[in-house]
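With one protein chain held back, the other chains of the complex are shown just where they sit.
Up next, subunit A:
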């Protein structure tokens, strides 16, 4: 098994760990942290593939993933702070939101 394959498997593992967190946790803050973990997996996959093929596109895609993660964290945490007043930061309670 090549080094790229091992790194891609680890990237998948990181992504799946984050997916498990998003699905299993109920606190919105923990779900946001799990989303960060999910985004770290593809970032590793991009950089590893770029390094394997000797191209810079992997690093460039990482920069784009970073921009996405920054926007997601800012909006997600703002929504979390907003919803915590209304529902107590529990994503199950958010099903009862109205108005």
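Assume contacts are C-beta pairs under 8 Å (C-beta built on N, C-alpha and C of every residue); 3 or more make two chains touch, one makes a residue touch a chain; residues count from 1.
The working rule: contacts and distances are computed from a predicted model.
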{"item": "Chain excluded from display, named as in UniProt, from \"Binding-protein-dependent transport systems inner membrane component\", \"4Fe-4S ferredoxin\", \"NADH-quinone oxidoreductase subunit J\" or \"Lipid-transfer protein\"", "value": "\"NADH-quinone oxidoreductase subunit J\""}
{"item": "Subunit A residues that touch the omitted chain in the full complex", "value": "1-7, 9-14, 16-21, 23-27, 29-30, 32-34, 36-37, 40, 43-44, 47-48, 50-52, 54, 56-60, 62-64, 66-75, 77-82, 84-86, 89"}
